[in-house]
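A protein chain is absent from this complex, but the other protein chains hold their places.
Chain IDs A and B follow the sequence of writing; residue 1 opens each chain.
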Amino acid sequence: MSVQQGTAHRPWVDRILSINGWIIFGFLYLPILILVIYSFSDSKVVGIWGGFTWKWYGRMLTNPEMMGALANSAKVAIVSTVVSTVLGTMAALALDRYRKWLGKGAFDVIMYLPVIIPEVTMGAMLLIWFTQVLPINLSIWTIILGHIAFSASFVAIIVRARLANLDDSLEEAAMDLYANRWTTFRRITLPLIIPGVLGGALLALTLSLDDVIITEFVQGPGASLLPVYVFGLIKRQVTPEINAVSTLMLGISMVLVFVSLAFQARANASGSNKEE
Amino acid sequence: MTLLDDRTSEEANPELEKKAERAESWRGFFVALPTYVFLVLFFVLPLIIIAVISFAERSRTGKPILGEWTLEWWIKLGDPLVRSVTFRSIWLAFLNTAFSLLLGYPFAYWIATRKKAMTRNFLLVLVLIPFWSNFLVRTYAWRTLLDSNGMITKIGEATGLWGKMLFTEPAVFLGLLYGYLPFMVLPLYAAIEHLDWNLVEAARDLYAGAWKAFRKVTLPLSMPGIIAGSILVFIPSLGAYVTPDLLGGSKTTLLGNYIVTQFKSGRNWPFGAALSVTILVIMMIATVIYFKKGGKTL
Partner (left out) sequence: MAAAVSIRGVTKRFGTDVTAVSNVTLDIVDGEFFSLLGPSGCGKTTMLRMIAGLEFPTEGSIQIFGEELALRPPNKRPVNTVFQSYALFPHMNVEKNVSFGLEMRKVDKAEIGERVAEAIEAVHLKGMEKRKPSQLSGGQQQRVALARALVNRPKVLLLDEPLGALDLKLRQAMQMELKDIQSEVGITFIYVTHDQEEALTMSNRIGVMNFGNLLQVGTPEEIYERPVNRFVADFIGETNFIKGTVTDDGAIRLTNGSVVHVRTDAPSGADVTITLRPEKLRIHALDADDINPARNQLPSTVTRRLYYGESIYYEVAISDGTLLDVRHENIPSLRRWDVGDEVIISFHRDAGEALLS
């Protein structure tokens, strides 16, 4: 990215814009900041400062239900991310790299629907499907299936965008240099779309860790995930322990943000092969 | 299915060309097949079934009885209660979209017009962090702020401007705005950042004032960002569940929690199915209208 030219404003316009900008940043960050601060407050009531303590983190870590939910979340997130990344990448390849095939038009539409469908609708229809039509008991596996069903589409969109920017003469050149299809994919296509694939995987991971609605619909007895478990706790009673687990979840989100930024930076570095 | 032989020594003819094309086409099909099957099994068929179920009679436990059909649940959508929930949902989603745009545009514009790439990237990361942060946690943050001991309540009481907002409609609105504002800012930023600023300078050169150049050039050219951002905010706002459940009360039920209730304590799955289909239809209509309007202004 270069210097933005031709964007000069009058000083007062600039000043108003930047004041507005920092107010919005305040709006976006202060609530989170306060939440984190109160996770260290030695008082049962959130909102009253009672001195610094680590005890809520201790409680969180020794709460078996909470840790069980965390483990379930990790399991669901990892499995659904891996599967949806593979499925989404294959779908993107089929849509972008093959001119026409049986049912392509319909697939193109079906592929995008999970992205725009309201989550409640998705949750409700999966619940009906699993319990009324298929002879499946709700369990951690139904949650995983549900998460894959919406994540795969997000992965496909991201990978497809990457593929669309990839000059297909690179693959032709590989074939011209005696590589077969599989080798071409392994040596050329995959390494060049990997930033997109990883970006999609991170999004799938985030979506899975964020989801409350679909999980609430299709979870089996005793197999709750962390966000749904926390959601239930909040509805019952607000405690600083919730602030502690919230801080933990924020921390996970932050790690994912920075990992994704690192990927993007690398992708930009390798993708700009014609700029110089 | 016959693949063309790699070492064929045949001359080309239309039939063999077709055969080669067909082989290629089958390859594409097989690459898509696993995802295709998965989506048909766990998306398309469920989507069809939920529409079917919305016409089913309900059993005593609330589950649908397949084979006994009724229009009752679709008629029930006209009930005053259901209508008010629907309109409240659409209204709040619309209001949230409008406010996100109003706040988000100058904000995105400000970030996108910083001179140095470093500054722009830094500010962008500051937007990305809340965007990627856990939604439930971000909503929970407002619950404590708006509660009796919360900072915002205390400020309101001290100034005498407002009281405890938790469990009211303004609280739900604030929560939605907070939750989805980053979804508006990112596409707007992308659209404004990629704008060809020479065009704005050309407008200025052709005697347009700063405001006129903005209105006639910058704004229309950032339309794709406005459309994308609006859809990204409107759709989840319309189906919001977590926000009204945590920040709203019984009088601020939105479609999202109303639907969940039908499948839980309400014990009326077929009616929940009808509502689910309704919300999907509203969302699709809104999307189509938006795209049409956007298409005209472009």
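In this text, a contact is a pair of C-beta atoms (placed from the backbone, for glycine too) under 8 Å apart; a residue touches a chain by one contact, two chains touch by 3 or more.
What you see is a predicted model, and the numbers here were worked out from it, not measured in a lab.
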Out of A:Leu28, A:Ile117 or A:Leu192, which residue would touch the omitted chain in the full complex? A:Leu192
Considering the whole complex, which of B:Glu17, B:Glu68, B:Glu157 or B:Asp205 touches the chain not shown? B:Glu17
Decide which residue listed in A:Ile48, A:Ala106 or A:Ala173 touches the omitted chain of the complex. A:Ala173
If you put the missing chain back, which residues of chain B would it touch? 4, 6-14, 16-17, 20
Chain A residues that touch the omitted chain in the full complex: 167, 169-170, 172-180, 183, 187-188, 191-192, 270-276
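Rule of thumb we're sticking to: only the chains that are shown with their structure count from here on.
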Once you find the CA centre of chain A and the CA centre of chain B, what distance in Å lies between them? 15
Going by the contact rule set out above, which residues of chain A touch chain B in the complex? 1-7, 9-10, 13, 17-18, 20-21, 24-25, 27-29, 31-32, 34-35, 38, 45-48, 87-88, 90-91, 93-95, 97-104, 107, 110-111, 113-114, 116-121, 123-129, 131-133, 145-146, 148-149, 152, 156, 181, 206, 209-210, 212-213, 216-217, 227, 230-231, 234-235, 238, 242-243, 246, 249-250, 252-254, 256-257, 260-261
If you look only at chain B, which of its residues touch chain A in the complex? 24-29, 31-32, 34-36, 38-40, 42-47, 49-50, 53, 63-64, 66, 103, 106-107, 109-117, 120-121, 123, 125-130, 132-138, 140-145, 147-151, 178, 181-182, 193, 197-198, 200-201, 210, 231, 235-236, 238-239, 241-242, 245-246, 255-256, 259-260, 263, 269, 272-273, 276-277, 279-280, 283-284, 287
